[in-house]
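One structure is given here, and the rest of the page talks about it.
Every protein chain but one is kept in place in this view of the complex.
Each chain gets a letter, A and B, in the order it is written, and its residues are counted from 1.
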Amino acid sequence: MKKILLSGAAFFALPGMALAACPPITVANMGGIAPGEFPQQYELGAFQDAASCTMEFKGNPDAAALNAKIQGNPDLLPLAERIPEEPLVMVPYDSIGQYGGTLRALSNATEAGTSDFLSVRHVNFVRFSDDLSTIVPNIAKGWDWNEDFTQLTFFLRKGHKWSDGAPFTADDVKFWYDNLNFDENVIAKPKDFLLAGGEKMNVVVVDPQTVRFEMAAPKPGFLAHFANSYSQPFQPKHFLGTYHPAINPDADAEAKKIGFETGYEVVNFYHGQSDWTDTPTPMLRDLEKSTAMPFATQPTLESHIYITDTTEGRKLVANPYFHQVDTAGNQLPYISEQDELYINENEVRILKIVNGEVDYKSQSLQLPSGPQLLEGQEKGDYTVHLKPTIAQVVVGFNITHEDEAKRAIFSNVDFRKAMSVAINRAEMNETTYFGLGTPSAYIGFSPTPAFVDPKWTTYATEFDAAGAMATLDALGVKDADGDGFRDLPSGDPLVLNIQFATQGGPAAVYEFIAQNWKDVGINATVKEVTPDEYRSAQSANKLDIISWGKGQPVAIVLGNNELWVPPYENYFGSRNAMLWVKWLETEGAEGVEPPAWAKDMMDDVEAFQQAAPGSDTSNEIGARMAATMAEQLVFMGTVSAPNPIVHRNALKNFTEFKTWSYEYYRTYPYRATQWWLDQ
Amino acid sequence: MARSVAETKEAYFTASQYQLIRARFRRNRLAMISGWFLVLIILSGFFAPFLSPYDPTVAGRDKDYLNGAPQIPHFCDKNGCSWRPFIHGVEMKLDMTTLRRTPTVNEDKRLYMQFFVQGWEYSFADFSWNLPGDALDGRVKALTFTTHLFGLDGGKLHLFGTDGEGKDLFSRTLHAVWTSMAVGTIGVLIAFVLALIIGGVAGYFGGWIDSVIQMITDTVRTIPSIPLFMAISAILFEYYPEMSSETRFFVIACVLGLIGWPTLARRIRTHLLAERSQEYVLAAQLCGASSSHVIRRHLLPSFTSYILVDLIISFPYMVLSETALSFIGLGLKDPVNSLGVMLKNVSEADVLMNYQWEAIPAVFFVVLVLAFVFVGDGLRDAADPYSGTKK
Partner (left out) sequence: MRFLQFALMRALMAVITLMTVSLVVFTLMEFVPADCAERYVAFKQTSGQNITEADIQAERVRLGLDQPFFVRWGTWMGNVFFRGDFGDSCILRQSINDLLKDKFWISLGIALASLVVAYAIAVPVGIYAAASHNAFFNGTLRLMSYLGLALPNFLLALVVVLIWATVFDDLLIGIFSAEYRDAPWSVDKFLDFLGRAWLPIFILGWSATAFALQTVRALMLDEQGKLYVTAASARGISGQKLLWRYPARHAMGPVINSLGFDLNRIFNELPVVALILVLTESGAMLFEALARSNDQQLAGAIIFLLTASIVFLNFLTDIALALIDPRVRRGLLG
C-alpha cells in the first residue's frame, strides 16, 4: 500500500522534476522509485522515466592516468563518448561509492584457483540476479527467444566500446563464434555448449546492435549459459581480426611485422586458445615481445583489464569504457585497480587473510579453516560468512584406469558401492565439518531438484564397514600376501594413490577417506599436488582416484551437458572415463566401450536440454539421469557443508552471498562492479 | 685411595686409548649431562610402548578430546586430597560461533590414575617387510605384551594433550623419538659402512684409484643433499606407492645413508693417507705383514676413536635430514611416527597460536639434537690426544 502511495506521489511531482538530476537511490533505500523490469538495475531510459530525471555522467578522476597504464590504448575519449548511449544503470546495494583504491585478491597460481577473482570483473550478455533465479541483462540490453527455442536474439547497446575505445558490435560476437571457436587453428574441437542437437549454430548479424543464434534443435538452456559461463561470447574483431587469416588476407604479413610467423600465432598468443579470461597474456608468455606488440593483452568489455602478468601475480586497472553507471550517473567500476597475488599454500593464504591483506576471497577457503578465519575477524577487520556450497567434494574411481587389473575392479559397481559405504560420512561431518554438513550422495544436480526421488540423495552413504568388507571378500579383493592389506583378485597389490589439490577439497577429507579405506583393508596413500599437476595427470589418465568439487544446478545443466557425458567434466573439473571418451571420439577404433547406462545418459541429457523446462517429459528424464548417476557411483558424494566467504569491512556495497559456489560464476550475481573501498 | 703421583702417572701412560678418552670425557660436565640425558631418552624410546598409555596411531585416538590440552594429574582439589593421583572429568563442547572445541572441567568428578594396566598390544620385536616381489616379504613378531605403565580409570589421560585427530601426544612423542633415533642409526651405519669401504680403498691404495674415487665422492658431495633426497624420494614413492610404512621407514633410512657417506669417506681416506706413510706402518710392512694385517692391526685402531666421534657428530644431521624430509611430505608418514612427522603437524599458524602443547615434540627434538652435539664435542675433545696435556 505504502509503495503505491509513494509512486503516486512521484507521478504528481513529475512535471516539476523533469530536468532534475537523478536521485542516488540504493537497494537499501529506493527513495520511492519503482523497481524496473529487472531487480536492482535499469536501462537508462527506464530509470530516467521512473525517477523523472535526466542523468548527468561523472567518471573516475584518475581515468586518464589509469588509461595510460594500458599498453597501446589511445588517449582517453571524453566521458560522454566512453559511456554507451544506452548504459546499464546499476542500483548500488547500500551507497553511492567513491572512486579509487586497489582490490587485493589471492589466487593459487596462473590458471589455478583464479575463477573467484575473474568473476569480479566478469561480463557476459546476461547474468543471474542475486536471487540466483532471475536472468537479467548485462552486456546485452535485452534478448528474445522464438516460439520453439531455436532462435535466440540479443540486442546490444548503442555506443558500447571496447576498452581501447573501438566500437563493440554484433560482428564481434560472430567473430568469437565462427572464427575462434569454430576455427580448428584456434580451438581444435568446439565445446559442447556451442552446439545445439550436436550441430553448429548459425550466428546472424542482423544489424550492428542485433545478433541472432539460429539452432538446429531447441536449446532452452542456452540463455542461462550466457548468465553463468566464464566464456564471454565476444572478442575484439577490430584487433584480433587483423591477424586472423579468415578476416584479413594480409594477416600473416601483419604478424611478421611484430615478429611472428603466422597470423594464427598472434591470435593464439592473445586469446590463449581458450575462452578462459586468465590464460597467460603476452606479458607472461614473452614480456619482451609483448612490449613491442600493439597491446599487452587484447581489449576487453570487462570492468578491469590486465596491465601486468607474471608468475607471481597480476595487476589490473579499471576499463575506462565500461558500460555500467550507478544511479547518480557515476561510471562504474568504482575501484580503480586490482592486485592479484598467487599463493599456493592454503596455510599462507589464511595468514594473509587474517592479517587483513585480502579484500575478498571465497574460492579455496574451506570449512576446516573456519575457526582460524572467525577468530581473526576483529584484528583483520573483515567479516566471515559461512554459506552452503552447490558442488560438494566427491571422490571417484578412475573407471578406465590404464592398468587393466585395476580397471576391471574399478569399473565394477559393487566395488564402488563397497568403497562408498566404507566411508564414515557422519564422523567426517563431525570431525572436519563441525557437524555443519549433511552426508550426501552425488546425483549430478545440486541443489536437489523436486523431480528427483529423495532416496538417491543418500544412496550408499550409510556407513557399513562390515558390509563393505563382505562385498570386497566376495569380489575376490582379499589379502593374498598377508601384509594386512587387500590385493587385487590377481594377487597383485592394490594401493589407491589419492592425489589431491587443496583447491579441490580440504586435505582432512582425503586423509579421512584414506583412513576409512585402510580400515576395511584397502591400502590408500594421500599426496597433495598442485592443481596444475592434478589436472594434467587426470587428463592423461594417470590417476587412481578422482577428487574435486562437483555438482550443478538444473539451470546450468540445461545449457551445458558436461557432467553427464564422458569424461563427465572439463579439463579444470573432475573427470573420469578418459578411455570411454577415446572410444566415442574414434567411433570404436580405440579406447574402451562405455556401458549401456553411460550411452543412455548421453541421450537423456540431450533430450533433457531440448525439453521445455518443468514439463513432465523434462522431469521424467531428469529423475532418470539423477538415479543413474547415483546408482552407478561414478563419483561418490561425501558431505555437503558450508564454506567460508571473507570480505574486508572496508569493502562496501558487499551483499551476503546466497551460496559459496562456482556455479553461478562466484561473485557475478552480486555485482562486484559496484563494490567500493572505504579508505 | 691415596695413589701416589707416580702411580697416577704410571696409570696415565699405560692406559689404553679408550680409558684415556673415557677419563677425559668424564671431566666435561656439559657432555656428561648430555650423555646421561641421551641414555634416558633412548631408554624411554625403547620402552615407549610400555610407557605409552595409548596406541600412537589413529587407532588409539580419543575422539572426544580433539586438540585437547595436557592433563596433569594431581593429588588434591577443593574436595580434599587423595593418595592416588587423579584428574577431573573434562567434556569438550563445540562452540558454534567460533567453531572451536572448548573444555568444560567437572571439578566434582575425579578420574583416578591406575598403574600397570592392560591396554593395547605391542611387541618389542615386530618386523615385517614388503619389498617389491612376493618372495622377499615376511614378518617376525615376538615379545608381545599388553601391560602399560599407567592409565586412567574410566577415561583417558593425556599428559601432553592431544592433536587435532585426538591422538595422544605423550605416546606419540615417545614413539617418535625412537623412530627418529632408529632412522638416524640405520642411516649412520649405512653411511659408515660405505664410507669405510670407499674411503678405505681410496686411502690405502692411493694413486689413480684414489683420484677416481675422489672425483665421484666430490661430485656426490657437491649436489645439495636435501634436493637430492627430495628427488630420490619423489621417484621412489611414485613408483612404489604400495610400500608399507615400515618399508618406507627403512627406505628413508637407506637414502639418508646413501647420501651421507662422502664426508665420512673423505675423512677416513685423508687419515689413512696420512697414517700410511708413518714409520710404524713401514716397519710392519718391512716385517712382512700383509695388507689386510696392516689395515686391521695397525691402521684401523689408530683412528677408530676419530671415526666414532665422527659418527656421533653426524648423527644429529641424519635426524635433521629426516625431519626436513618428513616436513616436506617426502619422508615418513602416518602411522609411522617420527619427530619430523610430528613437527610437520605443528608448523601451522593455527596450532602454534591456539594449541601450543602440540609443540612439545619440538622441545624433545631440540634437546635431543643439542645432547648429541654436546656429546659429540665432548668426545672429540676427549679423543684429541693433546687436550689432556693442555689443561
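The working rule: contacts are C-beta pairs under 8 Å (C-beta built on N, C-alpha and C of every residue); 3 or more make two chains touch, one makes a residue touch a chain.
None of these values were measured; they are calculated from a predicted model.
Engineer: Which of B:Gln19, B:Gln118, B:Thr147 or B:Thr219 sits in contact with the chain that's absent?
Structural biologist: B:Thr219
Engineer: Please identify which residue in B:Val58, B:Met113, B:Leu308 or B:Val346 touches the non-displayed chain.
Structural biologist: Among B:Val58, B:Met113, B:Leu308 or B:Val346, only B:Val346 touches the chain that is not shown.
Engineer: From the listed residues A:Ala34, A:Leu77, A:Ala166 or A:Leu341, report the one that touches the chain absent from this view.
Structural biologist: A:Leu341
Engineer: Which of these touches the unseen chain: B:Ile232, B:Leu264, B:Met318 or B:Leu332?
Structural biologist: Of the listed residues, the one touching the omitted chain is B:Ile232.
Engineer: For subunit A, enumerate the residues touching the unshown chain of the complex.
Structural biologist: Residues in contact with the chain left out: 104, 110, 186-191, 273-274, 280, 284-287, 308, 310-313, 315, 339, 341, 343-345, 348, 351-352, 355, 357, 528-530, 532-533, 535-540, 542, 570-572, 578, 581-582, 585-586, 590.
Engineer: When the complex is taken as a whole, what residues of subunit B touch the one chain not shown?
Structural biologist: 29-30, 215-216, 218-228, 230-232, 234-235, 238-239, 313, 316, 320-321, 323-324, 327-330, 343, 346-347, 349, 352-353, 359, 362, 365-367, 369-370, 373-374, 377, 380-381, 384-387, 389-390
Here is the rule we go by: only the chains that are shown with their structure count from here on.
Engineer: When the centre of a chain is set as the mean of its C-alpha atoms, what distance in Å lies between subunit A and subunit B?
Structural biologist: The separation of the two C-alpha centroids amounts to 50 Å.
Engineer: Which residues of subunit B touch subunit A in the complex?
Structural biologist: It is residues 58, 63, 66, 94, 96-100, 128, 130, 134, 137, 139, 165, 237, 241-242, 244, 329, 333, 348-350, 354 of subunit B that touch subunit A.
Engineer: List the residues on subunit A that touch subunit B in their complex, please.
Structural biologist: 347, 350-351, 354, 369-372, 374-375, 427, 431, 434-435, 481-483, 485, 493-495, 497, 515, 523, 525, 527-528
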